[in-house]
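A single protein chain has been removed from this complex, and every other one stays in its place.
Labels run A, B and C following the written order; every chain starts at residue 1.
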Amino acid sequence: MNRREALKVGGGAGALALATIAGLIRPGEALAQQQWNKAAFETKSVAATLKALGGSGSTESAQIQITAPDIAENGAVVPITIESAIPSTEAIAILIEKNPNTLSADFDIPPGTDPFITTRVKMAETSNIYAVVKAGGKYYHAA
Amino acid sequence: MADPMRIRANMLGDKVEVRVLMAHEMETGQRKDASGAIVPAHFIQNVTVTHAGKTVLSAQWGTSISKNPFMHFRFKGGKPGEKVTITWVDNKGERRTDEAVIGGGS
Amino acid sequence: MSFPRLLPAVLVGVLAASVPCVCQAQDDTQKEVERYRQLLAEGNPADLFEAKGEELWKTPRGPRKASLEQCDLGLGAGVVKGAFARLPRYSADTDRVQDLESRIVTCMVTLQGFKQEDITKNPFSAPGRPSDLEALASYVAGESKGMKLAAPLDHPKEMEAFRIGERLFYRRAGPHDFACVSCHGENGKRIRLQELPKLTDPNDARKIFTSWPAYRVSQGTVRTMQHRLYDCYWQMRHPQMDYTSEASIALQVFMAKYAKGGEIRAPGLKR
Partner (left out) sequence: MKRLASLTLLALAACASGPSDDEMRDDEMRQRAEQVFRESFTRGNPVIRARVEQQDDVQALCTRYRNDPPKDVAAKIESEQAASIRYPAPGHFLGDWRRGEKIAQDGYGMRFTDPDTKRPNGGGCYNCHRIAPAEISYGTVGPSLYRFGALRGTGEAVQRYVFGKIYNSQATTACSNMPRFGHNGVLTEEQIKDLVALLLDPASPVNQ
């Protein structure tokens, strides 16, 4: 099952987070039960990744800012920052169009955490970078 | 066992700014070794950051996150002296948990 | 100057959206590369190696189950702070001029009982084979961060090493006629996009010599000064330079003379 679907129906990770607060299980154990969206990480195009994330109807948004150098001295380490100004941002995904697998990372942003993330990705070749943001149950993207 | 992470957590206004480096090969599963054999994929799949028992960030990663991964983010509700705990789990089930004490203004 | 054996399965990525126009290609490229480096400086993975090195330094290991805490790096047994800022230097106990790595090896042999041949056979890491020496060198160098390089370089053996290093710096050989000076003899030059320091210019030498060991993003690991020299000779179509060989130390003494006074920024972060 797709973890996003689990989140949508309000079970899964939400219930586990509650259990953590109650001190029933330690964070590490909660992680062991966490899922990894294999289907999404195996997609090979931006459209397929969007579909796998449940965001096929995504709209382009100017409120998502992608910061990356125009030239990476080394494609093995490309620093990327994604910042969303869309209210109620819940998740940010990073997609590298030309990589063998398009989806690079998917971050869940709980309330109280800034819709801002910096990480470093590998790029197989010159490529466009897409950010996909889930906010208020809807999907948005930017390139 | 995996080497420790380096976590820096500092107050930035009313937010906690977290920067973390993790020691991990992040093998793509596409690289060949000297003898031409494929090196199996070995990469972090899940990262969870907690503060005061609450998850403040969770992530799923693929093989294209760089070796020795770096992450930078900010959350509200933390105070100097409190702890931030970060755990990663990779595709072989190896894991590592480290924590850092939130420092004053950076 | 990539090192194909160690490069991951990815190559330099240039974002298609904005290839600079021909007219300003060089300026724009340089500016973007500078920006790239600034973005990376936010988190230097060398930190991971420093931490690992410190742990290795303090853990009893080797046939004698001893730690390296009593190692004399030149400032007396047990003094790590500031020791890197005084290297390379002559050591009376070995009657040799030694650099950081050579001195760490001495301590691993004398204190921990490791065999010299074993620890120097594969001193550089490869994917799946980490190197203790890279971590140890990162730790010791990091303990001099912010200090100024002040290797004395006035012992007769140090002065002799300088003259040997100087000759080797200009020594041309091999099918490409390369010497160190072929790449490091002029200001403001670069190989591909990599700027080249003029090593006999104190302004350049102070910045460069004091920034190794460094995390190399192209190789995903910390590389040391010994590796930098080994890699230069690889590019010069020379054979593998022996780890901590006399030539490698003479060249460092030569460079250190010009780099004196430079602020230690090791372990650094490089392409």
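Definition applied: a contact is a pair of C-beta atoms (placed from the backbone, for glycine too) under 8 Å apart; a residue touches a chain by one contact, two chains touch by 3 or more.
What you see is a predicted model, and the numbers here were worked out from it, not measured in a lab.
**Student:** By the document's own contact criterion, which visible chains does the hidden chain reach in the full complex?
**Tutor:** C
**Student:** Using the document's definition of touch, tell me which of C:125, C:144 or C:248 contacts the absent chain.
**Tutor:** The missing chain is touched by C:248.
**Student:** Return the single residue from C:56, C:75, C:109 or C:179 that touches the missing chain.
**Tutor:** C:179
**Student:** Touching the hidden chain in the full complex, which residues of chain C are there? Just list them.
**Tutor:** Residues touching the hidden chain, for chain C, are 1, 4-5, 12, 14, 19-20, 22, 25-26, 29, 160, 163-164, 167-168, 170-179, 181-183, 185-186, 188-194, 196, 233-235, 237-242, 245-248, 250.
The rule we apply is simple: only the chains that are shown with their structure count from here on.
**Student:** Considering only which chains touch which, how would you classify the arrangement: line, ring, star, complete or other?
**Tutor:** complete
**Student:** Taking CA centroids for every chain, report which one is farthest away from chain B.
**Tutor:** C
**Student:** Contact counts by the stated rule: is the higher one at A-B or A-C?
**Tutor:** A-B
**Student:** Hey, how far is the Cα centre of chain B from the one of chain C, in Å?
**Tutor:** Between these chains, centre-to-centre, one finds 28 Å.
**Student:** Centroid from C-alpha atoms only, then distance chain A to chain B, rounded to Å. What do you get?
**Tutor:** A distance of 15 Å separates the two centres.
**Student:** Centre to centre, by mean C-alpha position, how many angstrom separate chain A and chain C?
**Tutor:** One centre to the other, that is 38 Å.
**Student:** Chain A: which residues touch two or more other chains?
**Tutor:** Residues 76-79, 118, 120, 122-123.
**Student:** Identify all positions of chain B at which a residue touches two or more other chains, and write them in rising order.
**Tutor:** As it turns out, chain B has residues touching two or more other chains at 28, 30, 66-67, 70, 72.
**Student:** Tell me, which parts of chain B touch chain C in their complex?
**Tutor:** 3-6, 19-23, 25, 27-28, 30-31, 33-34, 39, 66-68, 70, 72
**Student:** Contact residues on chain A for chain C in the complex?
**Tutor:** 68-79, 118, 120, 122-129
**Student:** Which positions of chain B touch chain A when the two form their complex?
**Tutor:** Interface residues on chain B, with respect to chain A: 15, 26, 28, 30, 45-46, 48, 50, 53-67, 69-77, 85, 87, 89, 91, 95, 97.
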